[in-house]
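A single protein chain has been omitted from the complex, and every remaining protein chain is retained in its original position.
Then we have chain A:
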Amino acid sequence: MAADVHKKKSWEVPNGSLAPGDGQHTERSESPTPGLAQGTEPGAGQEGAMFVHTRSYEDLTSPEDGAAAARSPEERRGEPAEQSSMEQISKDFSELSTQLTGMALDLDEEMRAGKEGKLEPSPQTARRDSVLSGKEEEDVTMDAWRSHRKHVFVLSEAGKPVYSRYGSEEALSSTMGVMMALVSFLEAEKNAIRSIHADGYKVVFVRRSPLVLVAVARTRQSEQEIAHELLYIYYQILSLLTWTQLNHIFQQKQNYDLRRLLAGSERITDNLLDLMAHDPSFLMGAVRCLPLAASVRDAVSSSLQQAKAKSLVFSILLSGNQLVSLVRKKDQFLHPIDLHLLFNLISSSSSFREGEAWTPICLPKFNSSGFFHAHISYLEQEMDLCLLLVSTDREDFFTVSDCKRRFQERLRRRGVQHALHEALRTPFYSVAQVGIPDLRHFIYKSKSSGLFTSPEIEAPYVQEEEKERLLGLYQYLHSRAHNSSRPLKNIYFTGPRENLLAWVTNAFELYVCYSPLGTKAGAINAVNKLMKWIRKEEDRLFILTPQTY
């Protein structure tokens, strides 16, 4: 059973790389089969993975009921204090969840102490300046506020508001107090509230001490998926503060008003929520590449690789929310979630458009206790091509800035700029290129590379609501395929406006949308054709030869 494989510990490759061993990639088959080994599916990297290998969806949701949470404190203490960086990375997630579980064990005590500060009105004046955040705060007593499809609230264990997607946090302090009361009421009984389902709404709680995240949604997403989005918000907050700092602050002062430190970052969190509503990257737990001829991409990657510096860990070139190239330090792997947070940071602010930015950033899945320093700049004014150089040394700005100059120089010398400009002009491909009449759209993810590909969303999904509806259908299929109690490998879904097919194997995930007129047999035939097409185009749609410094 494919589903069982997910649960096996042996499934996790210790070094974080799932690249096939030598010789294996010569056996890349014409058309993949369900039995296809990981690392040989279309889009699998030939020389090593770029990312920490992730089980994506499960990776995020597993701490709730995964093996890590079940370990006893003795076992946790027994872990070696120091690990090599490789082990560190592959264990990163389980470590993090272990720590968090550790915090949760002392909950009762914390809660009793925390309650004193609860419902205390914030003495701070509104920190969210409407001029700065570019939006007016909504009146939380109005119907318009109530009618939003998804509210997200973040609060501290003292019940103090930290973030609200809509409306000002002050106006919501009593609401958040009630939320905290619900959480602590159940926790007092050594229990945990996970969700409330009522009247078409799902209220989902995610507890990551010292924060509580709550979503109130009337979308069709599953509870798991909403929790997954809340975890992204949690990681987003960590990326600004680090886990260490966040915990330190609340250890010092339980009723600290975290908005002081997060002031000005609301737009980043707002942007992340908007992005998750229409970009399948988050659902897939994977990264989309800009379609680019392999020769051009290789030239870009090696230019990037040559413009290295001692303190550099990752060099990332991106356009929109698509990856153009990523070069990493040998043995250091980025997690797709961290890359998503970087994408979100860049797309959320126009301040990177001018000059060269230099900012501390925590990559919570890589290392939640410290800051990297990111050099962020656009390559050319009119072009959507952003270069991100991640360094370990905060005083190394000019060295890193010089790497950018050297990269641009090499790019010019190799004469690939024109080809790169051309590719940026058509950042998406049309589904018509596949040549299957009934095919409307698809998402294909290669599990070993952590990359996915998807054509442009075309008619009839023109309007924003229609696009979101299509993503909603994918979300539905995804949640059925990954349901923790009853996972499915194949799904054929017949709807009034379209038919969909989902196919999840050890090596890849495929979600396909067809016109409603086709048949199931036709859909299955089309999948084979589609997979052959992806194999044929894989060197354009994926990064097959990731580079290291």
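Note that in this section a residue touches a chain if its C-beta (ideal position, glycine included) is under 8 Å from a C-beta of that chain, and two chains touch if they have at least 3 such contacts; residues count from 1.
One rule holds in what follows: contacts and distances are computed from a predicted model.
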Hey, which one's the missing chain according to UniProt: "Spindle assembly checkpoint protein SLDB", "RAB22A, member RAS onco family", "Rhodanese domain-containing protein" or "Pentacotripeptide-repeat region of PRORP domain-containing protein"? "RAB22A, member RAS onco family"
Among listed residues A:V152, A:L240 or A:A299, the absent chain is touched only by A:L240
Among A:D139, A:E380 or A:E456, which residue is in touch with the absent chain? A:E380
The one of A:L261, A:A294, A:V313 or A:A419 in touch with the missing chain is A:L261
Determine which one of A:S350, A:Q463 or A:S485 touches the chain that has been left out. A:S350
If you put the missing chain back, which residues of chain A would it touch? 129, 131-132, 134, 240-241, 260-265, 267, 345, 348-352, 354-360, 374, 377-381, 394-399, 401-402, 404-405, 408
